[in-house]
Each structure stands twice: as C-alpha cells, then as structure tokens.
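Every protein chain of the complex appears in place save one, which is left out.
When the chains are written out, they are named A and B in that same order, and each has its own residue count from 1.
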Amino acid sequence: MKALVHITLKKGVLDPQGKAIGHALLGLGFPSVGDVRQGKFIEIELAETDESRARDAVKQMCERLLANTVIENYAIELRP
Amino acid sequence: MNSAVIVFPASNCDRDAADALAKVTGKPSRMVWHGDASVPDDIDLIVLPGGFSYGDYLRTGAMAAHSPIMKDVVRRAKAGTPVLGICNGFQILCEAGLLPGVLMRNANLKFVCRPVPLVVEETQSMYTRNYAKGEAITVPVAHGEGNYFADEETLDQLEGEGRVAFRYVDNPNGSARNIAGILSENRRILGLMPHPERVCDPLTGGTDGKRLFEALL
Partner (left out) sequence: MSTPITPALIAEHGLSPDEYARVLALLSREPTLTELGIFSVMWSEHCSYKSTRIWLKTLPTKGPQVIQGPGENAGVVDIGDGDAVVFKMESHNHPSFIEPYQGAATGVGGIMRDVFTMGARPIAMLNALRFGAPDHPRTRHLVSGVVAGIGGYGNCMGVPTVAGEVNFHPAYNGNILVNAMCVGLARTDKIFYSAASGVGSPVVYVGSKTGRDGIHGATMASAEFDDASEEKRPTVQVGDPFTEKLLLEACLELMASDAIIAIQDMGAAGLTSSSAEMASKGNLGIELDLDHVPQREAGMTAYEMMLSESQERMLVILKPGREAEAKKIFDKWELDFAVIGRVTDTRRLVVRHKGEVMADIPVMALADEAPLYERPFVQTPKREPIDPLSVPQQNDYGATILTLVASPDLASRRWVWEQYDHSVMADTVQPPGGDAAIVRVHGTLKGLAMTSDVTPRYCLADPVGGGKQAVAETWRNITAVGGVPLAYTDNMNFGNPQRPEIMGQFVGAIEGLREAGLALAYPVVSGNCSLYNETNGQGILPTPTIGGVGLIADVRKTATMPFKSAGEIILLIGETRGHLGASIYLRDICGREDGPPPPVDLAAERRNGDFVRGLIASGRVTAVHDCSDGGLALTLAEMAMAGGLGAAIEPPKDLPLHAFLFGEDQARYVLTASAPQADAILADAERAGVPALRLGETGGAALTIRGGHTVAIAALKAAHEDFFPKLMG
C-alpha cells in the first residue's frame, strides 16, 4: 500500500516561507488570501497489506526521521 | 589532545575544522567516516563540522543524525566526551537530541555569509574559558538555516542554567533571544552556528575563533 504523509509546522512556530507565499499571493491579486502555512508531503510505497501494521511503521518513520516534533506535526493517510 | 572530525556525505568544513585543530594541538585530527561504527577510543574531542550533510534534504541535520557513527557519538557524549558541533554540526546535535531546540530557516529566507559580532555570554565551559564574560568577538556565519528555536520554557532553562554560550549582537537569522550557541547540561557539548574554525589566522579574517580551540588544550 501507499502512505501519504503530511508534515506541517506546529501552530505558533514562525513559518517564513508560508508568510512569503501569502505575501506573493496577495501581490498576484488574490485579496482573499489569509494565513498561509507551508509543509511537506511525502509519498511512501510500502510492501505491507495490513493497515494497522502499516500505520505503526509510518508513525515510527515520522517520529524518528520524517518530522521534527519540536516544531512539526504529521498526519498519515493510507491508500491501498 | 586527540580530536576526531566526523565526515558526513557533503560535510564541507571538515578540512577547515581539522586544520584549526591541528594548528592548535600540533597533532593531525582524525577524519572519521559517518558510516563507521565507532569513534576511536583515544579520542578526547569529537567535532561535527559544517556543511550540507545529505544536501540539507528533508530537514537540515535530520538524516546525518541517523548516520551509523551517531550511535557511538551519542554514547560517547553521554559518557562525557566533549562534542563540538559547528553550523551543520549544531543542527545535527539538535536533531540527535544532544542539544535542545532546532535550527530553522533564516527569518528572511536567505543564506547569509558575513562576519558577525558575538557576545561571549558564558565563560564557565571548556570551550569559552579563554574569553572574558561579555567580551565582543567577531566570527563569520554562513548558513541558510540558523534560526534557533525552542519553546519558552527551554529558553528560560538555557538562560537560567548559564548555557547560552554566545549571542548575536545584530541577529542575522531570527534566532530566539539572539542565541548563537548553546551548551549541554553537563557543559561538555557546544553547538554554535558561527564558524570559529574560519577565524584562526589574521590573514583570513582574524583569530577570535582560535581561542576557542586553544581553550580545549
């Protein structure tokens, strides 16, 4: 199956890239743009059919490498 | 003193660090490959040098912190061997959990290379004992991700325990409380963004960094 991992900065952590993107969008003429946060999106092919084992494995990956939980949150989505 | 410099893939200040140490100690520094299982037993100082280990991909320092050698570096650090992390080395120390906090993208999103004035905040450490408290020194920075971040509680604790070693006079990257370098709880691990190894020669920018290495003798 495939794991889709979204990594985002925690609330309250300054996100200069998100800020710059928001600024640029406003400059491009999208006045409705409010707060913008930038994150990472990682796709992982897994040789695994059991969903709970897959989720456990990806959670480990996030905790140990993919995210820095001092500043980042992660969300895992699994697709068969 | 026997020193070792860990070489990660795309470390690029490894030679500069080894040269600075050799100049001060009179002995060549041991270059230890990141894929090795252990740091030689007779090593009294481990240096994690600057660079772009793993291209700074994913997060700066994140992948290097999981290199094979790091298990032994962490073990040695916990047993009291001094560890100095410069720039990327500081980032790796944070990612490896040997120092608190994290280094984020510079606030203005730009890489910055310039000599910056620093204030020596703390002289009670083997690295900073040759400076005077409050002394102003000039050391270059060269990084895109040197914006030190930790929660307020951690910052208070670092300050309360006298573990902020250096502060920026004119903050170049947005670091919390102008922090440029911090010490571990046992004060034997120092992580800093500025490059003391680049200022060990009056011909190339000054000698303010040399005193940090001399203090280790």
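Note that in this section a residue touches a chain if its C-beta (ideal position, glycine included) is under 8 Å from a C-beta of that chain, and two chains touch if they have at least 3 such contacts.
Quick caveat, the model's predicted, so the values are computed rather than measured.
Novice: Based on the whole assembly, the unshown chain contacts which displayed chains?
Specialist: B
Novice: Which listed residue, B:137, B:158 or B:200, touches the chain dropped from view?
Specialist: Result: among the candidates, B:200 touches the missing chain.
Novice: For subunit B, which residues reach the chain that was dropped from this view?
Specialist: 9-10, 12-13, 15-16, 19-20, 35, 50-52, 54-57, 110-114, 140, 142, 144, 195, 197-198, 200-201, 203-205
One rule holds for everything that comes next: only the chains that are shown with their structure count from here on.
Novice: In whole angstrom, what separates the CA-based centres of subunit A and subunit B?
Specialist: 29
Novice: Provide the residue numbers of subunit A that touch subunit B in the complex, in ascending order.
Specialist: 13-14, 16-17, 20, 40, 64-66, 68, 70-71
Novice: Give every residue of subunit B touching subunit A within the complex, in rising order.
Specialist: Residue list for subunit B touching subunit A: 58-59, 62-63, 66, 95, 101-102, 104-109, 147, 149-151, 174.
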